[in-house]
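For this depiction, one protein chain was excluded, whereas all remaining protein chains were kept in their positions.
Chain IDs A, B and C follow the sequence of writing; residue 1 opens each chain.
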Amino acid sequence: MSHGTRRRTRTLQLAAAASLILVTAGCSGGLGGDGGGGGDADGPISFGMLAPFSGSESAFGAYMENGAQLAVDEINADGGVLGRELQLVVEDDACDATTAVAGANKLVTDGIVASVGGYCSGATLPTLPIFDEAGIPMVIPAANANSLVEEGLPGVFLINGTGTQQAAAAVQYAEQIGATSVAAIDDATAYSADLAASFVEQAADAGLDVAFEATVTPGENDYSAVATQLADEQPQLIYWTGYYQEGGLIARQSSDAGFAGAFLVGDGSVDAKFAEIAGDGYTDNVVGTFTQTPDMIEGADDWIADYTELAGAAPGPYSTQSYDAVRVMAQAIEDAGSTEFDDVVAALEGLDGFETFAGPLTFTESHTLSGGGFVIVSIDPATGAFVLKDDLQG
Amino acid sequence: MSALLEVTDLTLRFGGVKAVDGLSFEVREGEILAVIGPNGAGKTSAFNCISGFYLPTSGSVVFQGRSIVREVPRLWHSLRLVHLLQSFGFYRVLPSRVTKWGMARTFQNLRLFRELSVLDNVKTAMHANLREGFWSTLLHTPGYRRAEAACAREARGWLDFVGFDDDEELYVGQLPYGEQRRVEIARALATSPKLLLLDEPAAGLNFNEKQALMALIRKVRDLGVAVVLIEHDMGMVMELAERIVVLNYGREIADGTPEEIKADPLVIEAYLGVDDDGAAVDDTRLRTGAVSADAIAAAIGDGAGGASTPLPGTRADQEGDVR
Amino acid sequence: MARDLAAALKHAPLRAPAPLFDRPAAPRGILDSQRGFMRALGALCVVLVAILPFVDASRYTISIATSALIYVMLCMGLNVVVGYAGLLDLGYIAFFAVGAYVSGIFTTVLGFPMWLALPATILACILAGIIIGAPTLRLRSDYLAIVTLGFGEIIRITANNLEVTGGPSGIHGIPTWEFFGWSFADGFTIGGIEFPERVVFYYFVALVVIVVGVIGAGRLGKGKLGRAWKAVRDDEDAAEAMGINTYVAKISAYIIGAVWAGMAGQLMATHLSAISPNSFQFLYSTLILMAVVLGGMGSTPGVIIGALFVSLAPELLRDFAEWRYLIFGVLLVVVMLFRPAGLWPATAVLPWLKKRRPQPPPFTAAIGAVDEAASTGGDAVEPSVMESVDGLPATDAEEGRRG
Partner (left out) sequence: MMQLIWNGIIVGSFYALVALGYSMVYGIIKLLNFAHGDIYMLGAFVGFFTLSSFGISNETSIPLLLVVLLLSMVTTGLIGVGIERIAYRPLRRSPRLAVLITAIGVSFTLEYGVRQIFGPNPEAFPIRLESSGFEVAGVRVTASQLVLVIIAAALMLVLAHIVERTRQGRAMRAIALDPQGAQLMGVNVDRVISTVFFIGSALAGAAGVMAGAYYGSIDFLMGFIIGLKAFTAAVIGGIGNLYGAMLGGLLLGLLESFGAAWFGGEWRDVFSFAFLILFLTFKPTGLLGARVVERM
């Protein structure tokens, strides 16, 4: 008897607990309730940014966040957008699809109006449909794989030059120095492989002889295999499309192995650390394709000072792009006069010659930059930093 | 009447050492046979060959007319692939198969499944006899439920048979040592054997437990199961065994009834390691952990005792290591 | 009755004598039996998870809840391999990758609907399990660990280098489930409640699959196969001596683990709509292992808790993302040192049931002399002498220490 009673009371308690939860459910945003949205009309306008703050690419998150925050602060100091304050919400994507999707959904739930993030193409891709479904326009500052715009989602805009454009700059430089045989090495990441493939394709079109195309595994120290290959084939120009860590090692090891051609690197390798890793005397023949950075632009010292004051560190890769992404988006919203998806997209498409670090910005039909804005940089032997060598305009 | 198990010229080499050297004996249905010999004499190695764990270097083992040693084609030998193939179960009879044929064994040092309950330990041994498939387990079909119920009933039957009277839901680690020994025998019986190999079943048991064990072994024999046991306790062996095989240095030195064995000069020499003058014990035998001479003399002498306790010996799985 | 039961077993030369006495029926009820309580708890959890969208249907909540559910599925699969069969698999994420990629390729490259990709996924995972398991499962546990790690890396690098897997950027635009023209993406109305977004609807699909997966893995762990796995885990040689083909048992555990992971992979591919090799790094194999170890190897509730912890902790503590792996590493060591069986060990007994353990069966004189002698003998034994150390009979160990 006692057993039966106890069990029944227990069941009752469970039922009570369950119904209690259901009742509380009615009060908050459950099914059928409001699923978030643009927030109220007077509150701040939120921009969301997904960037890697953990995992192997975590170094870049802070550069991006600070660049974007600087732009937000400046815009707010000038009175905000549409008379409303601007606000930046940052989420970690860890350069991993699962984390990125969770982060994107969190941003949507937080009610962002526009997205100004995206670093790893692999992690950015799955977030696109999420923002798209939620009616959020995206200006992607760093990720630049061609697949991002291939799907043709209306709200996706890239302000970092795509691989195709950067590769074009690389080919242009190769022709300029009179190289007839070239080679490409990538590090098996999406961005790098894209860029290398694009370079090889365009170089072949331009009538250059492609000696070989190689892929290395990032995170290793020994690249003697590829260095030996370089020394054997002796192409006049090698295009390295990966990041600076491996780039520095390959530059050094290939030089030791006897490679003497030009060592052209993609924007992922344009960092002062490159020279540090490669070591003294190994950077003479190193040049890079890069979008202009403040330190190459005259009069940008103020910007660097502002950034350094805000971040407590010097700007790094994608700081300027993130800064520009916020400004571009803010401008588009201002032009559109609303935060409605269609209006903002139309305004973004309508931007003409908007001044950015990479030069005047106009989007092409496929929502990429009309001109890549790529320049050639080389390493200053005194400081190890990359400095402007050729703006490829002439 | 034909023999249940026939071992002919069994040889096992570890490197240069012959752990078992030309061993031949047979086990008849329903008899109790004891294998004795000083430590390191190759008893456990022989057991391991018979039950399929070791691959003998040469010789044959035939159980119920089926050979446990498989012929390996010369070609494979020459390609040195034979070990690989054997590890995948080709050209050898796996111990699990030997068990399915009806030969069960226990281990010298208790090897129960420590994280399973007593009941589950015994149930596990019924693996081969259980009609349970993947889907019936997933869907909990009536057939599955019946099989599980039958399995539990059978397992309990064996636990009762060996006289286990503690909680069957306990984990084996919680049981006293003597109880664990008993569970191990119940587990071996649950594989439904015709022949039961017991490797030092009395090791670590006290007098009363040994008496109980002897009674249990007789009960097992009465079920029609032949029992082969390795044992150091001479008192127990003399009282229990119908026949005794004596090994020394991997060789069989005697085979006969307890009375014959007691009188066999070779056996006495092997155990006592003395020449006629009663000189010192041969030092190799000391090193291999030979049993104290006095204890053996006493044991062989009166045959009733159980006074001797096994002294530290090498573990079964280390036998091959002594080089 | 007894005849029925006998028929449930295969023919064997020797049958046990009937048990000497009938065991009391196992207690039932939520609070009186472990099983009843666990069932009630499980049902309660399912109900709670099912009403979550009615509490908070924000995309974020639903999205991380779906991911967490998929993690539960994944961890249940690894639990079969590590928890039940005791095979340390450090490349388990490879099967997840196989599932995700096969379903991704089938739907995007070959254009099949998602439900047709399911059998392909399962088949591919069985194959992968056999390919990876067959040569390696005869190895000892530590070799196995490193070989599986190698295999995991091989699969990831291969996915990264091949054309059909989309190279480093992976596969994107994976469609959701659709049946004969009706797609989950269209939205849905049941009983007046509208499921406006596929995200929410997909959550329920995932929930159903995972509940089936958890119950299935739990059931497999309790039957004949499960006992064989656990026997192999505890003592491989003894298991072999009990008539269990240990190689077959291990490979079956491996295949089932692979299939579970593959299904989780397919769910994940649909959930994320894009997959890339970056999500299948060694790190994630370790995270899943961490979940299983932390929760309790071989324990269903433990593994679920572990999976939820590992998948939700970084979301709830997003600010601590950088510290996550350090904390996990330290936790792994600490758990192994101080609570090796995990938070909810497989052998856990509910605290209020401990006192009510079933009484030892009554002593029956009918058992005979054997038992009389044994029971007196058993009592006389001092436990200290009888304890065995490291598998050695006590006497040996004692002697060893003295020496």
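One rule holds in what follows: a contact is a pair of C-beta atoms (placed from the backbone, for glycine too) under 8 Å apart; a residue touches a chain by one contact, two chains touch by 3 or more.
Given the structure is predicted, the values throughout are model-derived calculations rather than measurements.
Only one residue from A:A123, A:V171, A:L249 or A:I376 touches the chain missing from this view: A:L249. Within the complete assembly, C:A145 is the residue of C:A117, C:A145 or C:A291 that touches the hidden chain. Contact with the undisplayed chain is limited, among A:G83, A:G152, A:G178 or A:G219, to A:G219. Mapped onto subunit C, the footprint of the missing chain covers residues 82, 86, 88, 90, 135-136, 139-143, 145-147, 149-151, 153-154, 157-158, 160-161, 237, 282, 286, 289, 293, 297, 322-323, 325-326, 328-334, 336-337, 340, 390, 400, 403.
Taking the complete complex into account, residues 56, 58-59, 188, 214-217, 219-226, 228-229, 231, 245, 248-249, 252, 256-258, 273, 276-280 of subunit A touch the chain not shown.
Assume only the chains that are shown with their structure count from here on.
Judged by the touch criterion defined above, the protein chains link up one after another in an open path, with no loop closing it. The most distant chain from subunit B is A, comparing centres defined as mean Cα coordinates. Comparing per-chain C-alpha centres with the mean over every protein C-alpha atom, the closest match is chain C. Rounded to whole angstrom units, the spacing between the C-alpha centres of subunit A and subunit C is 38.
Computed centre separation for the pair subunit B/subunit C is 36 angstrom, with centres defined by C-alpha atoms. Spacing of subunit A relative to subunit B, judged by their CA centroids, is 69 angstrom. Multi-chain contact residues of subunit C (touching two or more other chains) are absent.
Multi-chain contact residues of subunit A, defined as those touching 2 or more other chains: none present. Interface residues of subunit A, counted against subunit C in their complex, comprise 3, 6-7, 10-11, 14, 18, 21-22, 24-25, 28-33, 35-36, 53-54, 58, 91-92, 94-99, 101-102, 105-110, 120-123, 125-126, 129-130, 133-134, 145, 147, 151, 188-190, 192-194, 215, 217. The touching residues of subunit B, counted against subunit C in their complex, run 51, 53, 87-89, 94-97, 99-100, 102, 104-105, 107, 109-116, 120, 123-132, 134, 137-138, 140, 143-144, 146-151, 153-163, 165-169, 171, 176-180, 182, 187-194, 203-209, 211-212, 215-216, 219, 223-225, 309-313, 315. Within the complex, the subunit C residues that touch subunit B are 2, 4-10, 12-21, 23, 138, 216, 219-220, 222-228, 230-231, 233-235, 237-247, 298, 346-347, 357-361, 363, 367-371, 373-378, 380-381, 383, 386-388, 391-396, 399-400, 403.
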